[in-house]
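A selection of the complex's chains, in situ.
Letters A, B and C name the chains as they come in the text, with residue numbers starting at 1 for each one.
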Amino acid sequence: MTPTARNAAEAPAGHRTASRSGLHARASRSLVVLPGRAPVSTTPKVSLNDICLTYGVNTKGRLIALDHINLHVQPGEFLCIVGPSGCGKSTLLHLVAGLHRQTTGEVLIDGKAAQGTGTDRILIFQELGLFPWLTVQQNVEFGLRMAGVSKAERESKAADYLRLVHLHQFRDNYIHQLSGGMRQRVALARALATEPDVLLMDEPFAALDAQTRDLLHDELERIWAETGRTIIFVTHNVREAVRLGDRVVLLTFRPGKVKREYHVDLPRPRHLEDVPVATAAREILGELREEINKSLEAEYGNETNR
Amino acid sequence: MKRTARYVLFYSVLIAAWVILAKLKVWPPYIFPTPWGVGEALWAGFADHSFWIAIAVSMKRMLIGYGLSVVFGMILGLGIANSKFLEETVGGLLVSLQSLPSICWLPIAVLWFGLTEKAILFVVVMGSLLSVTISMETGRKQLPKIYSMAGRNLGAGGFQLLLHVTLPASLPYIVTGLKQGWAFAWRSLISGEMIFVSLGLGQLLMMGRDLNDMSQVIAVMILIIALGYIVDGLVFKTVEKRLQERWGLAPAS
Amino acid sequence: GQQTTIRVGAFPNITHPQAMIGKANGWFEKAMGPQVKIDWKTFNAGPSAIETLFAGALDMTYIGPNPAINGYVRSTGEALRTIAGATSGGAALVVRQDAGITNIDDFHGKRIASPQMGNTQDVALRAWLRAHGMKTTDKGGDVQVIPVANPDQLTLFLKKQLDAAWAPEPWASRLVHEANGRVFLDERSLWPQGQFVTAQLVVSTKFLNEHPDLVKTWLRAHVELTNWINSHLPEAKNMLNAQIRKETGKSLPGEVLDDSFGRLEVTYDPLKSAFLKAAQSAFDAGFLGRQMPDLSSMYDLKLLNEVLAEKGKKVIQ
């Protein structure tokens, strides 16, 4: 384990330490943006201020899903969120998308309190949420149709994005006629087609084979670079996070807190198989593993007999 | 081929059983009519055009009344499902209001509309409206959250969400509601046509009963069943089949 | 001793006074003796009573002439016999006060209600119109006859959607008292001695053949009760109203009861000739099929005449 993962208290804000792994870690709650990448004065595109969110579970009590989250995403930033299963990643994205209400704290979009959903923030759901009553093409066109885009434009856009995800041949299929990975790609195309300011992606490549995923990584990076969109990308694949992100945020087990952030300083284009990417990922993974082990011990400790 | 064979078999067995029962004279023919008696009644009815007219008149009423029920039932159902106020007030009463027999609406229909077609339509609508409403409301309530979340996320709000997400997603429920509504509408129509002599099938049925003419009663029953069968085959079955194809739902194994 | 049950039907209606009063004071129970159990069945409408009789679940019933004919005709004369009368009269043509009807010619272009297509009042109305040279709309004329249920007639009178109605009691009186109506014609004026059938006593053929003695005993009680009613009219009316109240939860207002009863006659005479004449009119109006049914053997008055003979009363033909 390299010593690049340090507390912000130790590392002065704005000060960067070059490291072998190309990572700059900062402890949670000290969200100083690195100079040169995005000036501090910019209003963050998305701000989560001291967010807590609890779920009521049956009658047994409440489950704290998110615990005092502070997170600021700059316009045009590619932020990746990693964390153990069930730590609150999806919940966090739902919150930003305006589909859930936080229990306390506030969500700001462009510095203004978020009011429910908005087409400026499109989410790719982990459960996909495709509409079974529409064909693949109609699914992809859905957002455009809601926005009142003309039929011709809708069709051409849908065709573009369907080609992007290699599903143009399947445009007239219904969802149940697709394989798992194909469905995931439809969801991707559907979200991309609306061309939102903020793209919220919840494990969008989890069901894809390595090759397709690689191709889509490239395409996503290209789109991001060309259009300057803000992307919040949830994944359980740390290497993917390092491959794509400007910054990687690591959430703790349960309740979900920001454990640590890493700035990924590797030059683009990067590739999953690049050695620096692998090295950086291994570093984060180590930290993550530590975290999970702690939590697992706590879980087993709770139980009497095994 | 096999399907047709089964049909033929089924109905042949039914009719054969009827013939045998009638031949055995377990019950006197004036209460258990013979197939040929009913056949005669049917023949006579069609020959003097009274059945044709009754079918035309009743179907017209059904289409208008049922059509109104479907439209307003859906609107009401969605309204209830979307408004806490409506839900808590009218919503709670839905099932009970739907339980009110048509006989309750007859005096009101006469009072408001007099002896007009509208009175009959009113009875039909009151009888079947809430059935569609109930299904619509349940459909809306039992909707998996993910659909409306995805819809809202993609920019559908208010009416658009309703039209493009809630409605199609509740379609499986709506189909049940439509079927039940159709049955309710028929039953109410028969009641409604009792208000005054108004040519329809309900009238014929009532006459048959008033005259204790079981052959006529059964002839009209057969007509109602046949009409229902046609509508079911043309409308409901088609919708269901498309639903199954699109959604990839379980076909009758 | 073995107990026999006799199942008797009746309507909670002033046209069935023998049944109502008999129930109220136990007249028939007393007459039939302890060996016979009377199982009263209350119906709302004639067709269901006939249906029940057809199905063998009813032995005897007080009923209007119309359902009785239907039952007789449908069963090709098998199922039932009329063995006595019950009431006569009790129907009137009521016009709305403000409909501007003062004489017969004023009915041109008017809307007249009857309770039900082809029933006694409907047939009477059509026959009466025809007799006065008026044609109904279905025959190309300008008088509209609208069969509509009695309760709705009241509403439609109030809504001024009907100009007149040929109604049985107590509806005729209720139209007068509650809906601004006026009696234009008492149906009794159209019949010899003012008598025509309103309700009669009908028995299932099977029961009649198996238990002629029971039927005879019943008839004896029926005749005696009829006489008692006629001689204790005020008391009988109160009893009748009380029984109706007991069975329907509502009694008739005093003036309606008095008016109705004024137009009604309680009699054990089945009024066969009036009945046959009414049936002929029904056939003429096209209500009894293509061929006039033979109603002559619908009556079985042997037992009634035996009872009357016992009592030294005039025998009925």
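Everything that follows uses one rule, which is that a residue touches a chain if its C-beta (ideal position, glycine included) is under 8 Å from a C-beta of that chain, and two chains touch if they have at least 3 such contacts.
Keep in mind it's a predicted model, so treat the numbers as computed, not measured.
Chemist: Please express the complete complex as a composition formula over the shown chain labels.
Modeler: Copy numbers over the entire complex come out as A x2, B x2, C x1.
As a convention for this text, only the chains that are shown with their structure count from here on.
Chemist: Of all chains present, which has the mean Cα position farthest from that of subunit B?
Modeler: The chain farthest from subunit B, judged by C-alpha centres, is A.
Chemist: Of all the chains shown, whose C-alpha centre falls nearest the centre of every protein C-alpha atom combined?
Modeler: If we average C-alpha coordinates per chain, B lands closest to the whole-structure average.
Chemist: Which whole number of Å gives the spacing of the CA centres of subunit A and subunit C?
Modeler: Distance between chain centres, rounded to whole Å: 85 Å.
Chemist: Between subunit B and subunit C, tell me the centre distance in angstrom, where each centre is the average of that chain's C-alpha atoms.
Modeler: That pair's centroid distance is 37 Å.
Chemist: For subunit B, give me the residues that contact two or more of the other chains.
Modeler: Residue numbers touching two or more other chains: none in subunit B.
Chemist: What parts of subunit C, by residue number, touch at least two of the other chains?
Modeler: Subunit C, residues with two or more chain partners: not present.
Chemist: Under the stated contact criterion, what part of subunit B meets subunit A in this complex?
Modeler: Those in contact with subunit A are residues 146-147, 149-157, 160, 164-165, 168-169, 171, 245-248.
Chemist: Would you tell me which residues of subunit C are touching subunit B in their complex?
Modeler: 46-47, 50-51, 54-55, 67, 70-71, 74-76, 78-79, 116-119, 146-149, 151-152, 155-156, 159, 161
Chemist: Can you list the residues on subunit A that touch subunit B in the complex?
Modeler: 94, 97-99, 116-119, 121-123, 125, 127, 129-134, 142-143, 145-147, 174-177, 190, 194
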